[in-house]
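Below is one structure, written out as structure tokens, with a few remarks after it.
With one protein chain held back, the other chains of the complex are shown just where they sit.
First chain written, first letter: the chains are A, B and C, and each begins at residue 1.
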């Protein structure tokens, strides 16, 4: 922690700050400049609330200088984490595509879509069984019935699966039926849920909250990793901005920033990131071009009659064409999509 | 729902849209203007995804025209809801102040603060037992032990209490010990938790999410009310903006807007809304001047040694002075603080 | 400037950074901690781009530690600046109200409104002659004709005036006719215009840009003050947030923050800050309660036929009642409105 004193701070004020730092068990290094004094605090500042100093007399600014996350950062884990689920690989040279419908609606529906997306190159099948909806009156998903369908289709098509877990009490059942657990954007800071998932040993896909800073996303990953579960795939799914033409604004720049700060793989979800079918392909291409480790794409063979998010789902034919485009883009930047 | 066609939309495109509206069981009224055609859809549009129309050929814009919330809105409930907890009243002519420490630390600490705030005019005692923390390594609250202290102090001082519930499994125990349940900002869209609370008959204080629109706050209240629990107190606690001098930006204008759209009472939390002790009083005064039904204020007799949020806690003497100021402001706008 | 090295930074990397600091003529103080090294740079860092260090190998974070503004800050000017225009005072114990129509439409219109607002207690008359409009097809103001009307009414009612200047070429003529120059939110970073106004000796009311941080507002004031014109009144007029019920979100917390960082007076404009007549009074009261030095209120005797911003204009009777309320609120916090 670095505390910058005001230019006109008195010796008394400087001493008061130094003393308070000592109270916290910190070593203090004083740098006396031509205009102002700076106090550097050395030691474990993990539990120090920097605002306690910000409000002291004579203090101009307080800078926290260590990353609050440890396990999610590159400092102690320089190499990229690679997470393998069957033959889907997240985090290597490979770009891996997850696809499927927003909601599981029936065995027929899921099987039709699963075959199409696997055929086009998807390596993981997505499908929602428990759906978080902003209205209490909207379709809330098939629940356990949906999970069973997902499991059956997974076996029949030989493709691993991902599905969202919304509450602690669903954790066991979802973990039983799927290969990757998904945490939705609205639960990114549901700390009890994150802690419980940290106790499992299932791979997790953690979506960035609608207005979360990247540091907050990494702190949410830290919650899971602090429990011993290191298999965390991060997911950029769009942030809220002033632009309202699209549902959210997919923050492509989060991809290279996360790659710099963290060793965890990051994928992009252009379906939720835009909310509009005809914007999905350009943004999926952009994500791969920017270095994403994968994509999460909603596909539906009959989107007009989908029970949720039909307007942002690609048709299987559109998905196939997109796969061709991103395959070439991956190749252009030295990566590959099997 | 109103669908505005493009100026150059073809008859075929207009018919396609009309037909799709009919498929949803909606009546269609066509308004043919000099430049473009507008289709008004009459009927239950609750489960229609408006984007399904937005992406159709020839469509320019789609406007949803009914409030998605029903129970929380003024349409079917024109009069202000008044929630009474012992002799604390939320929603009438009265302005009611909730005060206490951020975290319950010990019986002595809480009793000291409770006496001080009650003496100054607070009508409800706040105190956190389960604390949501962005770091998994930070103090997480005293838990059930804290709830017991809260109950004891409540009895001794004859003042009702409020404390946060963070997860479904805590609901029963928190409900047993406190008078008002608090839902934190990060849980505003934790839909399973909201639903469970809707099944209780305990008054709830629901905090606005960090980046939530007012409509989303009202939809979260709707989740609780849909379960039959109508005793919801809304709370403005600061939104995220680009300004980083304060922790959050307390959105004072949310107060008159909520009063217009909803019959539910709304209080303001200037402690979390600013994060800095010396900004709490001006913002508390502003909230009352703008018409808030109450305040939620953090008070600590020894904030330098508080286990959480000390820097934003008022000293008891500062709290007393603030009470005097807001009493006069309430009076200036025709309200009162007993 | 403080440069925080990564925990695993090499001696070579630390030396490279130190050397680069020396190149800029800065003294370097090295603080070697248990986990990482911090370099404090002492000297004139005004023209150093901190990103030049942020991208160096081994660097974790760079903190700029001096305010970029000098003249606008409290460091060298601890006492509040008081700006007097006839008997309107900005910055003292007084709360001063500016009122009038959005646009000057005719001599009759302005005179009617001027009499009403002066009678209710306004000390300065506002009225737009040059109007910035987002559409090139909208009413752009009466121009010089409007300025003449403003001058005439000012004399007849014996009240000083304020009007907006939008471009450098208008500066002389506006300065000739009005007492206070207004810079609109969209011109807050029109640096050439700010520089030109800095060369005049006219009081200026500078509006905060729609998405500007407070530091940026103070830097804009610095541009004016660097030219020798120290009579700057700051104005909070609403920021853009995700909430779209109101046109903008009046940031009341900016008032106490500005009072802490700067000696310049700050007023609030709840008319533009909300855009809706029935929200103006609550937000005006809130601004005064939070410590604003004044208000800027749009008033129109016939808002239904106003040529601009009628929907956010108060009627004279509403304005009178508001003046009574804010008078009592000012008194409640130890200030006064004559």
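Keep this in mind: contacts are C-beta pairs under 8 Å (C-beta built on N, C-alpha and C of every residue); 3 or more make two chains touch, one makes a residue touch a chain.
Please read all numbers here as calculations on a predicted model, not as lab measurements.
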{"item": "Touched by the hidden chain, restricted to displayed chains", "value": "A, B, C"}
{"item": "Given A:94, A:211, A:231 or A:308, the one touching the chain that is not displayed", "value": "A:211"}
{"item": "Selected residue (touches chain absent from view) among A:55, A:82 or A:286", "value": "A:286"}
{"item": "Of C:60, C:90, C:177 or C:223, the one touching the omitted chain in the full complex", "value": "C:223"}
{"item": "Sites on subunit B contacted by the missing partner chain, in the whole complex", "value": "2, 4, 6-8, 27, 29, 31, 33-36, 38, 40, 42-43, 60-61, 63, 65-67, 75, 240, 242, 244"}
{"item": "Absent-chain interface as seen on subunit A, which is shown", "value": "211, 213-215, 239, 241-246, 249-257, 260-261, 273-274, 278-279, 282-283, 285-291, 325, 328-329, 331-333"}
{"item": "Residues of subunit C (touch criterion as defined above) contacting the omitted chain", "value": "20, 46-47, 49, 51-52, 54-55, 68, 132-139, 166-169, 186-187, 189-193, 195, 210-211, 216, 219, 222-223, 226, 240, 247, 275-278, 304, 308-312"}
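Quick note on the criterion: only the chains that are shown with their structure count from here on.
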{"item": "Self-contact between copies subunit A and subunit C, residue sets same or different by half", "value": "same"}
{"item": "Magnitude of the superposing rotation for subunit A and subunit B (Cα, nearest 5°)", "value": "180"}
{"item": "Centroid comparison with subunit C (C-alpha atoms), farthest chain", "value": "A"}
{"item": "Length of the line joining the C-alpha centres of subunit A and subunit C, rounded to whole Å", "value": "38"}
{"item": "Subunit A residues counted as touching two or more neighbouring chains", "value": "240"}
